[in-house]
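Presenting chain A:
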Amino acid sequence: MLKVEDLHLRISNTDILRGVSIEVEKSEVVAIIGRNGAGKSSTFKSIVGIYKPSRGRIQVDDLDIIKLPPYQRVAKGIGYVPEDMRVFPWITAKENIYLAAYLSKNLDKIDDIMNMILTIFPEIKNFLDREGFYLSGGEKKMVAIARSLATLPKYLLLDEAFEGLAPIVVERFKDAIEMIKNQGIGVIIAESNVVIATKIAEKLYVLERGETIFHGSPSDLLNNQEVMKILRGS
Partner candidate 1 sequence: MSKKTGRRDFLKGLVSGLVVGGIAGVAGTEIYRGLAPPPPPVREEIPTTPIKAGIQAYLTGGGALWGKPMMQGAILAIEEINERGGILGRKIEYVVKSETSPEETVREYRTLVLDEKIDFYVGLISSSNTPAVGPVAEELQTLTFFVDGCTDFLFESVVPDPRFCFRITNIQSADGVAAAIGAIKLLNLTEKDKVRIAHIHPDYAYGRNAHAHMQITFEKVLGKDRVEVVYEAFPGLFKITDFSPYITEIIANRPDILASSLWGADVVNFYKQAIGYGLFEKMKYVSCIAHAASPAEAVKDFPDGHIAGVHANYFFLYPEWDKYPINKSFVNNYYRRWGTYPDSPSEGAYVAVYLYKNAVEKAYTMIGRFPEVDDIIRALEGMTIYGPAGPIHVRAEKPNKHQCYKDGIVGISKYDPRFGFSVLDKPIVIPISKITVPEGWEGTPDPKAGTLAYSWIRETWREGVVPV
Partner candidate 2 sequence: MHIAGLGKHGEKAWYQYKLIRVYNPRETIDMLEIMDLLVRIYNIFFGASVLFLIAVGLNIIYGVMKIVNLAHPAFFVLGCYTIAGTGMGVMINIFGSSIIPLLITPPLLAAFVVAVSSLLIFPLFLFISGKGDEVQLLITYGLLLIFEDIFRLIWGSEPLRASQPFELAGSLSIGEYLIPVYNIYVIISALVIALILWIFLFKSKSGLLLRASSMDIEMAAALGANVKKVLLLTVLIASFLAGLGGGLFIPSASAMLGMSVEFLVLAFVVVVIGGLGSFLGSLVGAFIVSVLRTITLILFPELELALIYIVAIIILTLKPEGLGGGKKW
């Protein structure tokens, strides 16, 4: 279980997070919903270790990782796909994946990893030798997720996974997420679109101004007028 408790984050005198708590089981898809600037990305970056929270706990399978530097969190099973994908532009898609496997010391299992990736995203085969810079948005997304999978994570954090994608492609990614979940990986999606989130996730958290203001099932959320009002931004 990935457990985030009472996370507080301060950056240059501004409170970004003020008590965020999240729980994710393995083989579970969880969505964090919130408007822009609500603290979704900051929560992710705190879990990955890019930001240093001032207070709170982050546990992976009962092991506290908040003191660990980012690269050790990867070894503990945190996989991360940032909002803008950040596929390395001047190396090929294959090298992107290969590097991730190398860094997480999974290079000996690279064949299995490639098999897994190609089952989830068969399309990747077509642009394995293309440099990241020349990939389209959807392709980049696939490579970014594949790259993260190459570290063999237990929990995969997808920041704004569906932003800017055509509706058909969104469907395609929904299937992929389903398949990833079935591998026994817990998937956490940060999402600003409530409709998509409720379709994919089994459990939802709503963030507003750095605080968790709601958690529960999709139907609970849709019925909660108060929270829905905030999310609609009125």
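FYI, a residue touches a chain if its C-beta (ideal position, glycine included) is under 8 Å from a C-beta of that chain, and two chains touch if they have at least 3 such contacts; residues count from 1.
Behind the choice of candidates: all candidates are chains of the complex that A comes from, given by their letters.
All values derive from a computational prediction rather than experimental measurement.
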item	value
Given options 1 or 2, the chain of this complex that touches chain A	2
Chain A - residues contacting candidate 2, complex	48-50, 69-71, 74-75, 80, 82, 86, 88-91, 95-96, 98-100, 102-105, 107, 147-148, 151
